[in-house]
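Got a structure here, written out as structure tokens. Questions coming.
All protein chains but one are shown in place.
Chain naming follows the written order as A and B, and within any one chain the residues start at number 1.
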Amino acid sequence: MSDLAIEMSGVAKTYPFFSLDDLQLNVPRGEIMGLIGPNGAGKSTTIRILMGLVHQDAGEVHVLGHRMPAEQIAAKWEIGFASEDMRLYESMTVAWHMGFIQSIYPTWDPTYAQLLLKRFGLQPEQKVKGLSHGQRVKTSLLLVFARKPKLLVLDEPTTGLDPVARHEILRELTDVMRDEGRTVLFSSHHTQDVEQISDRITFIDRGHIIDSMDKETYLDRWRRLRLEVPLGVELPALPGVINVRQQGRLAIATANAFRSDLANAYERTGARVQGIEAMTLEEIFVANVERSREEVEA
Amino acid sequence: MNDQVILRLILKDWRLNISLIIFAIIGGVAALGILLVGGQTPLVLGAVLFFTSMILCASFLPMSNVVNERKKQTLAFMMSLPVSPAQYGVAKLLSTVGMFVIPWVTLISAALYMILGRHVLPGGAIPLALILATVPLIGFCLITGTALVSESEGWAIAATAIVNSSYGIAWYLLVSYLPSLIRTWTSPVAVWNAAALDILGAEFALIVIVLALTMLLQSRKHDFV
Partner (left out) sequence: MESLFVISQSDKRPLYLQIMDQIKRRIAAGDWAEGQSIPSTRQLAADLQVSVITVKRAYLELEREGVIVTHQGKGSRIASTPGLAGRLREDELQEHLEKATRIALELGLRPRELEKRLRDAGDRIAERETV
């Protein structure tokens, strides 16, 4: 039995205006993988391919040991999937949807389902068409959580939710982690959430994976250096620094492969290092995307 | 384990469309009730409303059950279930056809009851009535097949429009092809001749072909999207 919940290698998919190129993605069992990237980067396509909903043009995809999309039925017994563009049946109630899922999956836990109803503040007899956006999302997620699937694949689970609802979802997501046999892959625009609960982060832009590694290591690699540059000193291009912005005598260097001797390297050129700051995932996100755009224009 | 899922999908579809089925049955039976009044006008009125109920059901059901899944974006929800695109396609075909057959058979039975039990029409009317009433069933299969295979609302609407406009011509052609049935219309007992049986056989053969072709194309589908 592979200890990888998700294994994608060499995956490619071409659409008229977009293509996914040579994608490599591994998610070990028991981990939470956060997928981030700008809109249109390929997050949803990647997720659909690993769910077997879209057939890749090239490459191998294995989910929970099953080859996709050929063995998608077997895989989907153990995967809980929810995506932003997924809708429930408007004319039916929350309770009906719960009953429907329960009738299909033997792993449905009725006690936990009732608990989730309370936690999410949902009324079982309410029809979906009467629910707010946040309540619909929570209903879709309840249907996934209550089944206790081995793998959760969630496309934007907290998007459009108010802070309380987001907190409720994050609580359930991290609760999944109590069982080390269960895995989560989720994509999100809320970099704060990704930063907080992900074990690993994968960054996609324009159909390519830019970065994929464990979160702590990733955050450690990125630093912002505040420099004071005396007149007559030219800041050199140093390895590991992807961007330098200078205005007058002050400069900010953004490093994506920070090492402790980087500060010394600058000091040796005559610049003074005023401060070294960690960066939030959001700042890293923006820096990555800006760099990627510049590379395209160049 | 997987057959269970397909069964659940079919039952789910029936549950979602139950009101449509009930309205069709009520409409059709009520239309037949008008025939009890007796006389020419109620006969025509009742017959028209009877067929209208059938045709409306045949038009709305494919839209409601087949097209809406994609339009209302509940397809992703279905895709997340342990089912393949081919199985989903087959389940959808079975549920849609099954759902129409129920009101169709009910209405035919109610009509037969009206003719044989309540004598609103002589028994000789049965062969022609049956032949004419099978036409909406064919129409339904054509619309459903198109909606399923094309996965397109546009094509489904086009098929519905073409089929609905063709009923008049189809009925006219059938009636003019079967003058023998017009002659035996007033007989108290149903008279089945070779021509009538041939036509009925051809109608059902056509239904089988359309459904089989649809089934074949649905089971070939690899991708949900």
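The working rule: contacts are C-beta pairs under 8 Å (C-beta built on N, C-alpha and C of every residue); 3 or more make two chains touch, one makes a residue touch a chain.
Everything quoted here is computed from the prediction, not taken from an experiment.
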Q.
Given that one chain is not shown, what are the shown chains it touches?
A. A
Q: Out of A:22, A:57, A:175 or A:261, point to the residue that touches the absent chain in the complete complex.
A: A:175
Q) Where the complex has a chain not shown, which of A:12, A:95 or A:219 is the residue touching it? A) A:219
Q | Touch criterion as defined above, residue of A:103, A:192 or A:292 at the omitted chain | A | A:192
Q | Residues in chain A touching the chain absent from view | A | 30-32, 170-171, 174-175, 177-178, 180, 192, 195-200, 214-216, 219, 278
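One rule holds for everything that comes next: only the chains that are shown with their structure count from here on.
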Q.
Taking the mean of the CA coordinates per chain, how far is chain A from chain B in Å?
A. 48
Q. Which of the residues in chain B end up touching chain A in this complex?
A. 1-2, 4-5, 8, 12, 15-16, 72-74, 76-77, 79-84, 87, 222-225
Q: Note which residues of chain A are touching chain B in the complex, please.
A: 48, 51, 53-55, 69, 72-74, 76-77, 79-83, 85-92, 96, 100, 103-104, 140
